[in-house]
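A single protein chain has been omitted from the complex, and every remaining protein chain is retained in its original position.
Chain nomenclature is as follows: A and B, assigned in order of appearance, with residue numbering initiated at 1 for each chain independently.
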Amino acid sequence: MGGYAGYVWSAYGITLAVMIANVWAAYRYHAKWRERALEEGMAKISGRQPRVKKIS
Amino acid sequence: MHIFLLILKRDLRLAFRRWNELATSLLFFIIIASLFPLASSPEISQLRDYGGAVLWISALLSSLLALDGLFRTDAEDGSMEQLVLSPAPLGVIVLAKITAHWIVSGVPLLLVAPLLALSFYLPLEALPVFIAAIALATPILSVLAAIGAALTVTLRGGGAIIGLLMLPMMVPVLVFGTWATEAAVQGDNPNGALLLLASLAILSVSLGPLAAAGAVKVAME
Partner (left out) sequence: MGFMHWFYSLASPPHVYRLAGRACPWFAGLAGVFLVAGAYGGLVLAPADYLQGDGFRIIYVHVPSAYLGMLAYVLMATSAAIGFIWRMKMAHGLAVSAAPLGAWFTFLALVTGGIWGKPMWGTYWQWADARLMSELMLLFLFLGYIVLRESFDDREKADRISAILAVVGVINVPIIHYSVEWWSTLHQGPTIAKLDEPSITMDMLIPLLFMLIGFTAFFGWLLCKRLQGEILNREKRTRWVQELIRGASA
C-alpha cells in the first residue's frame, strides 16, 4: 500500500474496534435496564426495595 | 426598563457590599497573567509574542470565576424564587443582573488589561484596538459565563463545570480577540475581527439572557 499500510490499517482498525465496542455497549445498556426492570417487578411483588437510591 | 434599572441598582448595591468577591476575580486575572512569564521566559521578544494570548486566556478564565456567584447567592437566600415568580420578564431581570456584574467586574478588567498589556510590551499603537476588543469581548464573556452559572446554579462546586461547559463557546471570542490584537500589533487592519466581535456581542447580549433565564426557571422548579 505504498508505505502507508500501517496508517491506513490502524485507522480502519481503531474505527472497527470503537464500532464493535459501541455495539456491545448499546446491547449491554438495553440488557442492564431490562434486568433492573425485572428487579423492580420482583420487588413490588415481594414488597422489598430492590435498590437504594443513592443520596448525594 | 423600570425593572431593569431597579434590578441593576439592587445588584450594584449588593455587589459593592461584597466587593471582595469582585476584587478576587480581578486579582485572579492579574495573577494568571503574571504566571506566564514565570513559566516560560520574561524576555521581551517572547513576551511580545505570547502577551496577547496570555491576556485573552486570563480574561476568559477570570470571567468564569467572577460569575459563579451571580445566581448562587440569590438562589440560596430565596430571592431568586421571588424574581422568577414576578410578572416582569425574567430575561430582562437576568440581563440587569449580568449588566451589574459586568459593570463591577468587566469594567475594572477593561481598565487593568491595557496596563498589563503594556507590561507585556504591547506596542502603544496597538492599544486602542486592544481596548476596543476587550470592551466588546467582556460582555460576551459575561453572558456566556452567566449561562453557565444559570445551568449549574443548583449544583455544588459549580466553578469548574462552568468552565467545561462554556469554554468551547468562548473560543470564537478568543480567536477574534487575539486576531484583532495581532493585527493591530503588526499594523494590519483589525476591523474584520472587531466587527465579528461586535456581532457576537449583539448576538449574545440579545439571546443569552433568554437562555440563562430559562435555565434559572428550570433550576428553581
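To be clear about the criterion, a contact is a pair of C-beta atoms (placed from the backbone, for glycine too) under 8 Å apart; a residue touches a chain by one contact, two chains touch by 3 or more.
Computed from a prediction, not measured in an experiment: that's the story for all the values here.
In the full complex, chain B touches the hidden chain at residues 147, 151-152, 154-155, 161, 164-165, 167-169, 171-172, 175-176, 179, 182, 196, 200, 207, 211, 214-215, 218-219, 221.
Those residues of chain A that touch the chain absent from the view are 1-5, 7-8, 10-12, 14-15, 18-19, 22-23, 25-27, 29-34, 36-38, 40-41, 44, 56.
In this text, only the chains that are shown with their structure count from here on.
The mean-CA centres of chain A and chain B are about 40 angstrom from one another, to the nearest whole unit.
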